Every structure is written in structure tokens, then in C-alpha cells.
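Okay, so here's the structure we're looking at.
All protein chains but one are shown at their positions in the complex.
Per-chain numbering from 1; labels A, B, C, D and E assigned in written order.
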Amino acid sequence: MTKIVSVFRKAHFNAAHRLHLPELSEDENKELFGKCNNPHFHGHNYNLEVKVTGPVDPKTGYVIDLKILNTLIEDEVCERFDHKNLNLDTEEFANLNPTAENIAIVIYDILEPKLASNLSLSVRLYETPRNFVEYNG
Amino acid sequence: MTKIVSVFRKAHFNAAHRLHLPELSEDENKELFGKCNNPHFHGHNYNLEVKVTGPVDPKTGYVIDLKILNTLIEDEVCERFDHKNLNLDTEEFANLNPTAENIAIVIYDILEPKLASNLSLSVRLYETPRNFVEYNG
Amino acid sequence: MTKIVSVFRKAHFNAAHRLHLPELSEDENKELFGKCNNPHFHGHNYNLEVKVTGPVDPKTGYVIDLKILNTLIEDEVCERFDHKNLNLDTEEFANLNPTAENIAIVIYDILEPKLASNLSLSVRLYETPRNFVEYNG
Amino acid sequence: MTKIVSVFRKAHFNAAHRLHLPELSEDENKELFGKCNNPHFHGHNYNLEVKVTGPVDPKTGYVIDLKILNTLIEDEVCERFDHKNLNLDTEEFANLNPTAENIAIVIYDILEPKLASNLSLSVRLYETPRNFVEYNG
Amino acid sequence: MTKIVSVFRKAHFNAAHRLHLPELSEDENKELFGKCNNPHFHGHNYNLEVKVTGPVDPKTGYVIDLKILNTLIEDEVCERFDHKNLNLDTEEFANLNPTAENIAIVIYDILEPKLASNLSLSVRLYETPRNFVEYNG
Partner (left out) sequence: MTKIVSVFRKAHFNAAHRLHLPELSEDENKELFGKCNNPHFHGHNYNLEVKVTGPVDPKTGYVIDLKILNTLIEDEVCERFDHKNLNLDTEEFANLNPTAENIAIVIYDILEPKLASNLSLSVRLYETPRNFVEYNG
């Protein structure tokens, strides 16, 4: 019988960002996003937890080789966002507010098409140790 | 298409408690609850992890503003239980055994009615880093 | 109304292991498992997180007494694997590749029959703080 | 040449306490100790970090066998304070205000005489993950 | 006899920064500071650990009231740097490269004059969980 297991891999990247909606006034932005609206940006150590669920290969005992998953995360996510200003340096957030929710969705949408079709994905993103989000598609 | 995301917020409070059932004898209580039955109480640093799941607002990129969620947790839970003796200082546990399970259920029942009806709640409570519980309603 | 709660208990054990498939050549093993194929073994501090879900006893406020769950984990899992070479010292992995996935499945299969039938089990195993797996049966 | 190394061992205990000076009025106590003065007590998961510094035995490669150090800490400190009310259940704090500072000093004074004379001791005590103290004698 | 104890308090702030020396060329800056030289900034969750060492008050059992120390850190450090761009929003780093070393020195120089003269100070600053610095004056 096939066993279904989830495997997890953690990664991290450091980035600057600013929460801001161009269609709102300066005051409305400040009201809505508070200190996170600082026009000069602030930043975070983002910690990312990627969960891949699927059948265990009865031969190797792997759901997915974690070295391959790690390389995928490093190449597709960390390379793209590490030491970047999310608003200014990335096309993903040029027109999308970089809330933790939106960053998790973007990361999911980057990684999901790269996985085999029998694997399902979940993305957890820690903006701080006390604030985090999770997106399962 | 609406995206469903979970957001998490951590909080903590320090409290004293005692596990004890008045309908049992002293020996039955000791047998059942061991050191946790100490009549003079003992205590914990309780760590609370609140998870709220719902649609991401397509404009703001928020499920719920974490500042609002944080204020709700601080006002409704931490204010009520921090630096308290759960058995003696709170009406919630005057007649309810303050196990981690029951504390999590009580916190869920406090917070859930305060959330918008399209949001669902989960409460995880760490009594110690190695013992914890989770309640989803 | 019966409330369903999950309770968690953490434990740990230190062990040596080697990933290796006897039906493959030395080169195929190296290709597949990399440094984890070292014939002299390497090792980990395995951290185990056991989750038991079931109804809260309305009298005691317990799903399961964590002292009993802890003793079960210590006796059945930690005693068996702590300070062991998984490949050489255990019958479970004499003919099964000790990947994190397989170790989690083995631990689940050890613990599950010992629990009351109205309780369900989930096993999370950390091979390192950044690599971990979860199995729910 | 003898090498000097420090070895550390962590332990923990859960306890209730109250900060209070009997020679002060109720108001002065409240002013001085705030919520920590709650007459019904509150509690903490105390985490203890014991550091022993001395020469490495050139034969065994040990400063002190950590199994022996662990047993000493469990027997002399954890047994004494775990699941206790420090003010009511211990003679050490019957007449001494159980601040983190004083608890660390008491633990130091318990452990230091049990160590070989060529070893020096340091005690670090975490009252919460964000508040802690250290005493070196 | 007066006992000397250290007390620690943790705090945190999130900020953006850029490592850059105006007297060097663009290429020299890139060579020296790598990704940390990004002209659009990047950011961190800075974790701060403040250590204050001094005599335990024989009456209160305190070296310094941690509520007072916490307020001092919040008012003087976190208010100043939280959700700020260190290079653009603060006078401290208008002409000083905001390396972790320099940030720790600046924080020390802010806090030290506010402490009683019989207390000594040490500042530890985590830029990430794996990179941190300590300054003792």
C-alpha cells in the first residue's frame, strides 16, 4: 500500500518592503498599514517552510529528494528575493502589495508548477517569529 | 479567484494553576494528576498561537490586520490570564479543571465570536515547549 | 457536546544511520544518496513530535494523560532507537532504508496499536531543524 | 598542557511564585512588583543553564561527565523546585523574595559545594525566554 | 556580602538598511559588501539582548527592575529604529555604515548613560539567527 507522507524544508531570505496602495491617499495608507507604510521601507528576515505531500517511493524511501527540493527553493525563491527590496527590485511585487499573505501566494505559484503532478504543496512564511501565514493553494 | 490563507499570531501569558477535581478524594486526585495536583499550585509560561483562516482581501492583501488580531488577543486573553492564578483569579476556571485542553477550548470560545463570520479559528496552546494542544472548534 | 482536541508531546533520540540500497551499485547509491551514503555512517539528533487527537474527557479535561503518552514514547521509541545505529542495531531498519519518511512510518506503526481506538495519531520527525517529515497513517 | 573548557547542561522546572516583601505595605508591594505581587501567585517554566569550567581530563576527554552533572541538577534542583510553589513549598524562599536573581543565587549555592574544587560554576536562569539572569559566584 | 548578578532583557525591531561607503566607488562597494550593498536596501528582524550587571539589592532581590529596563529599551531603542530605514530615517546612521557592529555600539552609547553608575552594560545584537555581535563598551 502506498504511504502518503509530507516532507518539509526550511529556507530564509532577508528583504526590505513597504505596504502601500497607490490608489489610496497618504493618510489612508498610514491609517491602514501604520508603521509598515514607511516610504523608506523596513525589512525582515523571512523564514520559509515548504511542505510537499505525496507517496513515498517504495524503493528509495523518499517522497522527494530534499537536496532537489532545497535547490529548487534556493534557485527559484531565495535567489529572487534575498537581499532585495520587494517593491523596487522584483517584478512580482511591482504592482502587488507585499503583505505576508501575498508573498506566500507568490512563492506557492512559483514552486507549484515545478513539482511532479502527484505532489501537493503548502507554503508557510514567517515575517517575524510571532507573525506568519500559510497557503495551500 | 479568492485565495484562502491562514494567518498566525503568537502571544504569551504566565499563570499559576492546579489540576484538581473536587468530586474526587485527595488520593484519587494525586493518582490522576501527580505533581500537577500540588495544593499550593505551580505555574507555566503559556505560549499561545492563534490561527485565523479566510479569504485574502484582494485590495489590501490581508486576511485580517494582524495589529487588530494582536489587540484582540492581548485584550481578551492575555489581560484576563496573565500573572493570574487560573483556579482562584478567573471565573472561567472556578469550576473547570485548567488542563491545557480546557484552557485552549476556553480561549477559542472567547475569541471565536469576535471574528468576522467568514473567518475560521484554531488555537494552539503550549504549556511547556514539549507539551501542547490544539483546538479547532 | 464532545470537544475534539489534539495533544502533542515532543521527544528526541540520537542515532547513526546510512542511506543505502543493496540492490543498487556503489555508484548508483552515491548518485542517489550523496553524503548520506557514507559507508561509515553519519548521525542526527532526531526530534519527534507525537500528536494524538480525540475527545476531551469531560471529567478530567484530558484527551490522554501526557505522562502516559510520554512513557509510551520513551519505552517504545526512544529506548529502541536512542544511541543506536539504525542500520545495524535495529530490526526495523535491517532491510528498510532509514530515510526520515521511513522512520516516521515505523514510529507510527509502533505507536498506533497502543492507543485507544477513539484516538488518531500523527508523527512528525525532525532529522535536522530544517528537514522534517510528517505521517498521519 | 591542560586545556580549560566549559561544559553546559540545560534543565527546567515549572513553579509558582509571588514577589512580595512582608515589611512593606500592600500598596508599596504593588508599586514595586506590579502584577508579580498577585497574592494568589503566578508561575513560570524556568529554564536553567548550568556551566561548569575546568580542565579536560587528558584520558577521558571530559571536564565532568554530563550524566553525573545532569543527575546532580535533577536531584538537587529540579526535584526540589519542580511543580512547587516557591514561597509556600520550599524552605529556601520561605523568607527570601523569589526573584530570578535570588533563585539563581540559591541554585548556585546548592550546586557549588557538590563540585570538585578545581571546577568553577555559573548559573543562568530563564524566567521567560526574554527575561533571564546569570550568577557566577 | 553583595552578590553581583547579570540580568538580561530581549527586545526586537525590524528595519531596512544598506551597507555602503560614500568615499568608495560603486565597484569597490559591491566588492566589499556584496548583496548588502543593494541600493534599494534590504532588511532584518533585529533581535537585541541587553545585559546589565550589578549588585543585587538585598531588600528587593533586584539588580534592576526589568519593567524599567524594558521601558528604557523600548523608548530609547525600539521606538527609534523599529520599522525604519536605518540609512535614511535615523540621524545615527546618516553618516555611519549600519553594520551590526556599529548598530550595537550605537545602542550601547544610547543606553549606557541612562543606567545607574554602579551597573555595567553589554549589548548583543542578532542580525539573523546565525549572525550576531556583542559589545561591552
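To be clear about the criterion, contacts are C-beta pairs under 8 Å (C-beta built on N, C-alpha and C of every residue); 3 or more make two chains touch, one makes a residue touch a chain.
Values in this document were obtained by computation on a predicted structure and should not be read as measured data.
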Chains in view that touch the one left out, judged over the entire complex: C, D, E
Residues in chain C touching the chain absent from view: 12, 14-17, 35-36, 38, 40-45, 82-85, 88-89, 128-129
Residues of chain D (touch criterion as defined above) contacting the omitted chain: 3-11, 56, 59-63, 65-67
Sites on chain E contacted by the missing partner chain, in the whole complex: 19, 21, 32, 34, 96-102, 104-105, 129-136
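Here is the rule we use: only the chains that are shown with their structure count from here on.
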Separation of mean Cα positions, chain D and chain A [Å, integer]: 41
Euclidean distance of C-alpha centroids - chain A vs chain B, Å: 28
Where chain A touches two or more other chains, by residue: 129
Pairs of chains, among all present, that meet the touch criterion: A-B, A-C, A-E, B-C, B-D, D-E
